[in-house]
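Got a structure for you, questions after.
A protein chain is absent from this complex, but the other protein chains hold their places.
Order as written gives the chain letters A, B and C; numbering starts at 1 within each chain.
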Amino acid sequence: MSGHIVSVKLYLGIFVALLCLTALTIRVAYIDLGAFNTVAALAIAVVKMLLVVLFFMHVKYSGRLIQVFILAGVLFLAILVTFTLADELTRHWSPTPTGWGIIVPLLSRLF
Amino acid sequence: MTVHSAHPPGFAHQFEDMEQQREAGSLGMWVFLLTEIMFFGGLFASYIIYRALYLPAFEIGSHLLEVQFGALNTAVLILSSLTMALAIHSAQVGKRRAQVWFLITTMILGAAFLAIKFTFEWHHDYIEHLVPGFGFIIRPEWGAAGQHVPMFFCFYFFMTGLHALHMIIGIGLLTVLTVMAHRGRFTPEYYAPLEVSGLYWHFVDIIWIFLFPLLYLIGGRYIGGGH
Amino acid sequence: MSTATIDVHEAPAGSHVNYLNAKYGVKSWLLTTDHKRIALLYLVSITLMFFVGGFFAVLMRLHLIEPQGALVQPETYNKLFTMHGVIMVFFFLVPSIPATLGNFLVPMMIGARDLAFPKLNLLSWYIYVIGACFTLYAVISGGVDTGWTFYTPYSSSFSHTSVIPTALGVFITGFSSILTGLNFVVTIHKMRAPGLTWFRLPLFIWAIYATSIIFILGTPVIAITLFLLGLERLLHIGIFDPAIGGDPILFQHLFWFYSHPAVYIMILPGMGVMSELVTCFSRKKIFGYSFVAFSSLSIAIISFLVWGHHMFVTGQSIYAGLIFSVLSFMVAIPSAVKVFNWTATLYKGSISYDAPMLYALGFIGLFTMGGLTGLFLASLATDVHLNGTYFIVAHFHYIMVGGAVMAYLGGIHFWWPKITGRLYPDGWARFAALVIFVGFNLTFFPQFMLGYLGMPRRFAVYPAEFQVLNVMSSAGASILGIGYLIPLIYLTWSMRYGPAAGPNPWGAKGLEWTTPSPPPTENFEEIPVVTEDAYDYAHSTVTRV
Partner (left out) sequence: MIGSLQFGWDFLCFAAIQAPQLRPEAASSIAEGVDHLYFALTFITLFFTFVIFSTILFFMVKYRRRAENERPPDTGEHLGLELAWTIIPTLICAGLFVWASSLYFENSRPPSASTEIFVIGKQWMWHIQHPEGVREINELHVPLGVPVKLTMTSEDVIHDFYIPAFRVKKDVLPGRYTSLWFQATKIGTYHLFCAQYCGADHAEMLGWVYVMSPADYEAWLAGGSTSQSMQQAGEAIFNKLGCASCHLSDGTGRGPSLVGIYGKEETLKSGDKRVVDEAFIRQAIVNPNSVVLAKYPAIMPTFQGQVTEEQVLQLVAYVKSLASEERKTDAK
């Protein structure tokens, strides 16, 4: 993986792309997209992260093992966020149905 | 005792060959970066939760930060990532002087990032009484959401502070590397320490890539604000 | 019972150059990068912490003999159970098997000369010692009384005891287990001997690999949580402070996100040791190798999804409670699969009752009880009644003391000839196993009853009707305390006077048994090439030698 030598031209190209994306994310922030502002900002950040990871950190040329490890890290962070958020946001849901007929309406409410 | 065949310098006895040692080194650093992801992850998760609970207060707090310094810092860090990558590249092709210069530039850019962060942003916030625990004043014009604005600034200082701490560790690492590079320690066959520190530096840059939009650009900066 | 025939064709232990006598002097031990010596450094420091924590436990049980408390003031009792919890969990159980047996055996079992990063391994031990010093300083400087869970807002703004030194100690020691986990993952991935594919690895390596995954993904989260707790205590402002809208439940979420996988850090290596012991002493290949191996991994992964069952009664949302309850039931399945597979391994075997095997059988019995009582706490309705009572104390002691400590002792006895080159007195070892089993049951079985009757945990004084059960539990605790002292005595005795052990006193399979005992510093003359499957007793000619 590290044996692979990346050309300087590619590095400069990635560098310029990252600067443009930074400018883009600021520019987008000045347009009122309501809730989509956050989605846009995060999407641009993810793209920038992928550029740095794949090219500057040579993950594009390294084996699948490291790629699996990175995905595992992100997945377990997602677990922490989603489960904690699931609790915080649904605390005020009152348990409406009772008795055996509980699981079906419950699942419909969840999905 | 097995006789060591003529291995290049820096070969550790417990490995079979250089290739195994290099792969182990980079896998080890990636596993360490995994722990860093979870370390920052705890903070990011709490941030996301409180942002979901107190969005108006977070928007007020975010608007109090100057975007231009945040943007400048992002550009500085991306440039330092480039110079770090070029330093590794010059080690791969064996240009010693280029290595040293690129490493020094990366360190200067890191120091510039910290200078902008501490003097223009943190000091400015201190004067404006925005540092929770050190004379934070809730301003009446924030309205009802003012009660939770200190929460935003808790996150602002915890996250940027932890990131700055990692920057300082990174700069320390780079000084050691510059000395080693100056002595010509890194050859096209053996440059693992340089490469591993490069991974760490790029990771610190990625953390800032996520910090910048999350802290500075909440709900958009247009005149009307995010309400 | 066949007597172990030891024909000493090998020179007596210690005469040929091995890792113990290769170098002498304190510097050779304190600056060693040999994974075997670091394992012994850990063994000494962990045993010390075990007896410090155990001493607090004995004081607690003596105090609880009388309803109004027989020994100390309530404040002191609160410090006792806190320090017992902190020291036992973070300084004994989490590092116990991975740092001692894991450090010693992982390179030898996979046919490597040392771990991937030996200097990092030594650094991990120093980080552990520095963390331990901070926590022992906290003990001396008046103790801490927040419970090992450090729940805010009590720990952040209401407790006036030395919370910060303890939190700092645990924070630092967390990095020791992170670096150990990192070392193991890289070593197991990159440094296996030629021919040693993943499915020929001993199951102890699978278990240590699964534990390392939890080390890497879980420990940083408690590091950041305790870091935030320290900040909140110092600056009186923080994200858990209800005054500025902070949510103490969020602290519990972040704390249990690590601490539940941490209980699997404690039990998974024990399961790995069990697979080694059961196969060796019934001289049979493990039943369902791939099932046992994958159940280790699935336990490691599902353990990250279940932490909410610690918070069913904290006003957690009912729907989140449902999700956590389903997943908590699911995490019990791989453990059940393992127990069934061990039992099936004994079928048609040739079982010998050496001391390690007694610890193994005790483990299976007690771990089954511990695991099944976990179902009471995974089901929402009964958890409402049992949460925060002695039922929970009994449940996790059955898993940690009945499971992890029994497996730890079984492992220490099984590999003791390899580590020290000496045999311990087998009679005494079997007697100690029996005493520990009896003492343990008498201590913790009555606590299930106490829990169901509703006696809350962490109570310095309790209503009189619970006294009989508490006295039984305290009686059991004294037997257990003596039971743990016996191995300390005869094992240290055996280091000096025990008969020399051959390279393979149990006739076990595995690369570590192909080296002389104690092994040379670089483990193998030539890196072995592995051709046969793990535990292939049926076709091998290995005998007790």
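Heads up, the rule we're going with is that contacts are C-beta pairs under 8 Å (C-beta built on N, C-alpha and C of every residue); 3 or more make two chains touch, one makes a residue touch a chain.
These numbers were taken from a predicted model, which means no experiment stands behind them.
Q: In the whole complex, not just what's shown, which of C:Val461, C:Leu488 or C:Val529 touches the removed chain?
A: C:Val461
Q: Among the options C:Leu20, C:Met60, C:Leu469 or C:Leu511, which residue touches the chain absent from this view?
A: C:Leu469
Q: Which one touches the absent chain: C:Ile65, C:Leu380 or C:Ile527?
A: The single option touching the absent chain is C:Leu380.
Q: Using the touch definition up top, pick the residue from C:Trp29, C:Phe55, C:Tyr137 or C:Phe340 that touches the left-out chain.
A: Of all options in C:Trp29, C:Phe55, C:Tyr137 or C:Phe340, contact with the hidden chain holds for C:Phe340.
Q: Looking at the full complex, which residue from C:Ala22, C:Val72 or C:Met449 touches the chain that isn't shown here?
A: C:Met449
Q: Tell me which of C:Ile130, C:Val313, C:Met495 or C:Val530 is the one touching the absent chain.
A: Missing-chain contact among the listed residues: C:Val313.
Q: Please identify, in ascending order, the residues of chain C that touch the omitted chain?
A: 2, 5, 74-75, 78, 145-147, 151, 153-154, 158-159, 242, 245, 248-249, 282-285, 287-291, 313-315, 318, 321-322, 325-326, 329-330, 332-333, 336-337, 339-341, 343-344, 346-353, 361-362, 364-365, 368-369, 372-373, 375-376, 378-382, 384-385, 387-389, 434, 437-438, 441-442, 445-446, 449, 452-454, 456, 458-463, 465, 468-469, 472, 536-538, 543-544
Q: List the chain B residues touching the unshown chain?
A: Touch with the absent chain occurs at residues 53-54, 56-57, 143-145, 147-148.
By our rule, only the chains that are shown with their structure count from here on.
Q: So using the touch definition from the top, which pair is joined by more C-beta contacts, A-C or A-B?
A: Per the contact counts, A-B leads.
Q: Express in whole angstrom the distance between the two chain centres, defined as the mean CA positions of chain A and chain C.
A: Centres of chain A and chain C (C-alpha means) sit 35 Å apart.
Q: So how far apart, in whole Å, are chain A and chain B when each is placed at the average of its C-alpha atoms?
A: Chain A and chain B have C-alpha centres separated by 18 Å.
Q: If I count partner chains per residue in chain C, which residues reach a count of at least 2?
A: In chain C, 189, 217, 221, 247, 250, 254, 257 touch at least two other chains.
Q: Do you know which chain B residues sit against two or more other chains?
A: Those would be 23, 27, 31, 34, 38, 41-42, 45, 49, 53.
Q: Along chain B, where are the residues that touch chain C in the complex?
A: 1-2, 12-16, 20, 23-24, 27-28, 31-32, 34-36, 38-43, 45-46, 49-50, 53-54, 57, 132-134, 136, 147-148, 150-151, 154-155, 158
Q: Under the stated contact criterion, what part of chain A meets chain C in this complex?
A: Per the stated touch rule, the residues are 65, 72-73, 76, 79-80, 83-84, 86-93, 95, 106, 109-110.
Q: Quick one: in the complex, what on chain B touches chain A?
A: Residues of chain B touching chain A: 22-23, 26-27, 30-31, 33-34, 37-38, 41-42, 44-45, 48-49, 52-53, 67, 71, 74-75, 78-79, 81-82, 84-86, 89, 92-93, 192, 195, 198-199, 202-203, 205-206, 209-210, 212-214, 217-222, 224, 226.
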